[in-house]
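Here the structure comes first, spelled out in structure tokens, and everything after it is commentary.
For this depiction, one protein chain was excluded, whereas all remaining protein chains were kept in their positions.
Showing chain A:
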């Protein structure tokens, strides 16, 4: 028989994996369910923020252990987009809980090898510097009130972004010898190393740190303090710099949508600023779902390519249906995800970083245009191997 007897049971002490103050915040009201992209595709509580917190509690109390296939699966199926945080009236800091979970769940050999490899590269500042040299990102060591963070992989993948920022902010310092901010580590089970890298970067870069990566901005702000760090659109809004010129296509203003950076939106609550900047130089087109995760989610698109595409596909459909010319990104991961997958579709829509859009409006490097050739999908064996590894917990946990 249940009833009052059962009700008097208090919570037993835990294993110390999680900060109890964080775990206790959740009252299981379920307000997070409609905001969660993985719950939307799975309709499974285990793949929702509330369900994952229930799993974390089971891990903490020892009802389930870290070898439980569902725990393994959910710790990696979660995008870590933190869309559950702004909608949580109880103030659960889900992003922090996820970091603590992965610190434990992904320790040592349990860490996904691709994530491990990326972290090892990102820790080698000399290597990053060389990559940047080859790719000719912006540089200047002249001292200034503000410094531009180059990002560990952005400087190699999209060196044009930092050059575009230099045309927008000629006085900004861009020291070439700077390392990774550590967001990569924080999100992949190495949160202490992630904080250490952020502190080191904080010492390397003088003054206010401006970044073109929303994910890095949120992580740096969490470690160095909110007032030390500004994402590009936030910095432009704060300094009152009005965008110059406009982006035109065949005589009309370009139609431009946005893909929010999840941690920028949900962590730092910055989303009005980039929209205002776009509206100043082009016709801003709101698209349903432009505020939800694109599936890049840091290392997610590498670790779970199939799920990543499943999250992305309806979003690309929406951008194409809206008939926009460009989708603006404010984070290199999103840029890579959208750029690559739009190209593969042979889409007429191009993904461009906000800095590129603003620089082009001011008369800088013109943006790519027009429909591209469809790139045939190349099946890489590695991907199947990764999937098999990732799926030992079973992606089949989905009921939809």
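Here is the rule we go by: contacts are C-beta pairs under 8 Å (C-beta built on N, C-alpha and C of every residue); 3 or more make two chains touch, one makes a residue touch a chain; residues count from 1.
Operating definition for what follows: contacts and distances are computed from a predicted model.
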For the chain that is missing from this picture, which UniProt protein name fits: "Trehalose transport system permease protein SugB", "Acetolactate synthase small subunit", "Glycolate oxidase" or "Nucleotidyltransferase"?
-> "Glycolate oxidase"
Out of A:64, A:237, A:322 or A:362, which is the one that touches the chain we can't see?
-> A:64
Touch list for chain A against the chain that is not drawn = 2-4, 6-11, 13, 24-25, 27-31, 33-34, 43-46, 48, 50-52, 54-55, 58, 63-64, 68-71, 73-74, 88-91, 396-400
